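Only one protein chain is missing; all other protein chains are in place.
As written, the chain order gives the labels A and B, with residue 1 at the start of each chain.
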Amino acid sequence: MEDIRYEAPKTVKAAVALLANEPGLAKVLAGGTDLLVQMRAETVNPQLLVDIKKIRETHALKRLPDGGWRIGASVTGAEMEEHKRLKKDWPGLVEATDLIGSTQIQGRCTPVGNLCNASPAADSVPAQIAAGAIAVIVGPNGTREIPAENVAVAPGRTSLAKGELVVALLLPPRPKHSSDAYLRFIPRSEMDIAVVGCGVSLTLDVDGTCTAARVALGAVGPRAILVGDAAKALIGTKLEPAALEAAAAASSAAAMPIDDKRGTKEFRIKIAGVLTRRTAEIAYERARKN
Amino acid sequence: MPDDVKVTDLKEFKSVGKRNPRPDGVDKVTGRAKYGADFFLPGMLYGRVLRSPHAHAVIKSIDTSEALKLEGVKAVITRDDFKDLPHAQPPYGPIVHDGGDITRNVMAREKALYDGHPVAAVCATSDTIAKKALKLIKVDYQVLLHVIDPVEAMRDDAPILHEDQFTNGVEPKPTKPSNIFRVMKAERGDLDKGFAEADLIVEREFNTKAVHQGYIEPHACVASASEDGTVELWCSTQGQFNYRATCAMVLGIPTSKIKVTPSEIGGGFGGKLPVYGEPLAIKLSMKARRPVKMVMSRDEVFRSTGPTSGANVWIKIGVKKDGRITAAEGVLKYQAGAFKGSGIGAAIGCMFSEYDLDNIRITGYDVCVNRPKVAAYRAPGVPMAAFGVESVMNEIADKLGMDTVDFRLKNAAKEGTVNVQGIKYGPIGFIEMLEAVKAHPHYNAPLKENQGRGFAAGYWMHAGGMSCATINVQDDGTVNLLEGNPDIGGSRASMCALVAEEFGIPYDRVRTTIADTSSLGFTLFTAGSRVTYATGMAVVEAARSAIKLMVDRAAKAWGVTADQVVWENGQARPASSNVGDFPPMTMSELAKKAPMMGGAIAGHAEINATGQGPAIGAHLVDVEVDPETGFVKPIRFTVFQDVGRAISPDYVEGQMQGGAVQGIGWALNEEYIYNDKGQLQNAGFLDYRMPVASDVPMIDTVMIEEPNPNHPYGVRGVGETPIVPPQAAVINAVENAIGTRISEMPASPPKILKALEAKKRALAAE
Partner (left out) sequence: MAKHHVSATVNGDPVEFLCETSQSLLEVLREELQMTGTKEGCGTGDCGACSVMLDGRLVCSCLVLGVETEGKSVETIEGMAKGDELHPLQRKFIQHAALQCGICTPGFLVASRALLEENPDPTETEIRFWLAGNLCRCTGYDKIVRAVMDAAQEMRESANAR
């Protein structure tokens, strides 16, 4: 871990140029709460760090005219947690991001960094996917947008080409009677990597029937899984016990976890179902209040 | 203790037993206090250690030539820089005295015996260069099969760690080498008769995992070797005198050439009794002719320093219908790590010892496995065995339909009880404690659905040993106390309180300094719950010797005999008006007159403390279990303990609370996880899961005071007992919440869920 170059460009264009022109490994530095740990463990050995925190537009956390949101790449978990309006629109996404690490980690970590680190167990990612978040990517060939679920391709690997970086997440406008929730299972009460994570976003009609749903699971596959069948099981229902059981079963069926030091396959499959049910219930309660 | 010194009567103390502010408090809350890594010397180099990535391998060759060529590297050391040492005679245990083992643990010789075993070390002008240099050292390993489980290591076909180790304690003497270093047995009475008389017998097998002491401060030292062969070592340690002796032994230099200054210590729990980097830093400094700083990273602490043993424990207890135990048996198989010496001995001495039993047999196996050598972890060896014993005790109480505390009362040891090792007890507060448990509001508080309550007792016999103390009375009448125990838990405050009490002066007129090895006589480590007991005894004796000197001087000044002078409230005064109408002489007066009266006023003591009594505890805990996930949340915890006499009640409570929470972690989440290559997978605080603040409730404490009559202040050591009962208490609470037995630790959520599902299936099958 030495002779690493450090650059802090002031524009996205400059950042792209630095990333694209680096012959060796260049890494984007935002919060650094994953990257610095990886550098210390020497599992990631960059030649260049591109610190994006001096790029003003990456700090923007703003509600768009159509009711959607733009979360810049340098926006931290702490800032999201402090944003009352964002919490009102997207409580699940905010609580998911708030679960990353400790209060100290929250002061630095970013949901965009969490997404791009591509850990299968990342806490904010299932909530981002359930929310229908879009990643805005800028690279040498211009700007493109892809769904958040297509950023990670494998543990630690993204679909970004050399020179590309995610500059923001976009959240869609929220219809009435919508809300989201996120739950994770960890062995302690805090500080652990999720053994299973579940994000659910729901839209209801005025009498409480679910008209749209997205259910995403984390830590039960090489990347977060969007469980279409779980969503289908909820749509058209008022989340009665039978619907919830069906959604839970769909999640357990879709989960393809491994055994590792944080949990067994069998346990994760079971918990995926339990969390789906509980998370959906919370999202439903919140949506009813909206 | 001298015959004339009796236990101080229960009177109103002025300093002892009060909640005094600790003297090092301000330094510690401002960041001023200096711990092991906070020390710098001009010209200092940075030391780093190369560690084996293999669990078991022959070290065929080490080529350091490329590392030596790197600019900034000032020295490199390997096994060639250390002499082989002979293996020592008993006693063995987690606190190792065996030179042959120590030198090999500090720097591997023939083989690497665990993932993390040091094989070389470097020092360089920066940490970055030192780390780079490690990468340039080429080690040729021949990887061997490894074994990490003690039961597997006991098999005839297990890979053998030490070809020269033959099991002790078996007849006839074995001819094949074994991983079993020794078999220990203790027996009393007639076991077969006892079991034959029993109305009910319960037997169960338990498995526990290795857990680490988890101190937050990694090992750190700075060594400076001079051209004249003297060495100064600044380090975080629980025993500077022990470190001096061990370093001298490993380096082959006289003890007199080494001076060890202990820094403030950021936790130890027994883990900072063995040396690790210290001899390496000294050797590097000798070669480089500059000071060398060596600080472990967190993953090095986990990989390379002693956790405590994981164990296989088998317990069998027989009782009569009325609850009287007729026989008790235990078989213990403990991981010793790469070198012999787990806590089997202490386990045997303590696991059943809070009970009055006639027929006992305990067999213990000390088994070498490819893991770091175990070190003491607070009551070393006992918690694993107590987990088994107390779990079976709880099961028996259930099966008898008897209140679990009443079952303990039926069998409780008391004054005069003789234990498995033939020790006859003086006064102990176990019965009083059990009654306090039953009387406590926690005992009968209502429980909600999915909640369960657990109980367990525990016994520990703490250490005495050698302590020295020197007192100097300053010319303003204040007292400087020099003692030799690094302050881990607030002991300095207790020493000040004891000395202030003896002199009869305010607490803040005593200042305690922790001595380096050149400034005081040999003082045994801060461990074994011995400091308030043994060093407390020494400081009291030192104070009394200073008081005697001042009494003699006052008597001389008044022309009377010493027995006509009394010391009270910081002054010498005539014993009665008959003696004479002399105004009292205060300490500062005597001190100011000292030049005319024979010289500076001092007192000292060099003792080998004995007479310690048992330290018994009991824990009561409520948990809530999520039946769908197996998640366990401790919601209420009460710790009961016979503390003898609480010199510093705040800090006694602190020991009780800290041990309880370590026990919670041990029971629910902490464990060493290895892959199939024997490499540690969770060498960090992320995946080695110690309790955080949101994992635990407030820990209530009930201190029972049954003074130990052999100590001038009735002290019993309190530091270690609190880690003996909590595991069984927590597991018992989980068992009562889910309605099924758990026989392993950690009882992590997947295991609890499995147990719940097995129970469901069993019920469905009925």
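Definition applied: a residue touches a chain if its C-beta (ideal position, glycine included) is under 8 Å from a C-beta of that chain, and two chains touch if they have at least 3 such contacts.
If you're wondering where the values come from, they're calculated on a predicted model, not measured in any experiment.
**Student:** Return the single residue from A:Gly107, A:Gly156, A:Pro175 or A:Gly221 that touches the missing chain.
**Tutor:** A:Gly107
**Student:** Tell me which residue among B:Glu66, B:Asp650 or B:Glu744 touches the hidden chain in the full complex.
**Tutor:** B:Asp650
**Student:** Among B:Lys14, B:His87 or B:Arg298, choose the residue that contacts the chain missing from this document, as touch is defined above.
**Tutor:** Residue touching the chain left out of view: B:Arg298.
**Student:** Residues of subunit A in contact with the chain that isn't shown?
**Tutor:** Spelled out for subunit A, the touching residues are 1-6, 29, 31-33, 36-37, 39-41, 49, 51, 53, 76, 78, 101-105, 107-108, 189-191.
**Student:** Name, in rising order, the residues on subunit B that touch the hidden chain in the full complex.
**Tutor:** 19, 21-22, 24-26, 28-35, 37-38, 40, 128, 213-218, 264-269, 295, 297-298, 488-490, 650-651, 653-655, 657-662, 684-686, 690-694, 696, 698-699
Everything below uses one rule, namely that only the chains that are shown with their structure count from here on.
**Student:** Taking the touch rule as given, give the residues of subunit B at its contact with subunit A in the complex, in rising order.
**Tutor:** Within the complex, subunit B touches subunit A at residues 128, 131-132, 628-631, 633, 668-669, 673, 681-682, 686-687, 689, 691-692, 694-695, 748-750, 753.
**Student:** In their shared complex, at which residues does subunit A touch subunit B?
**Tutor:** 1-2, 185, 187-193, 261-264, 266-267, 270-271, 274
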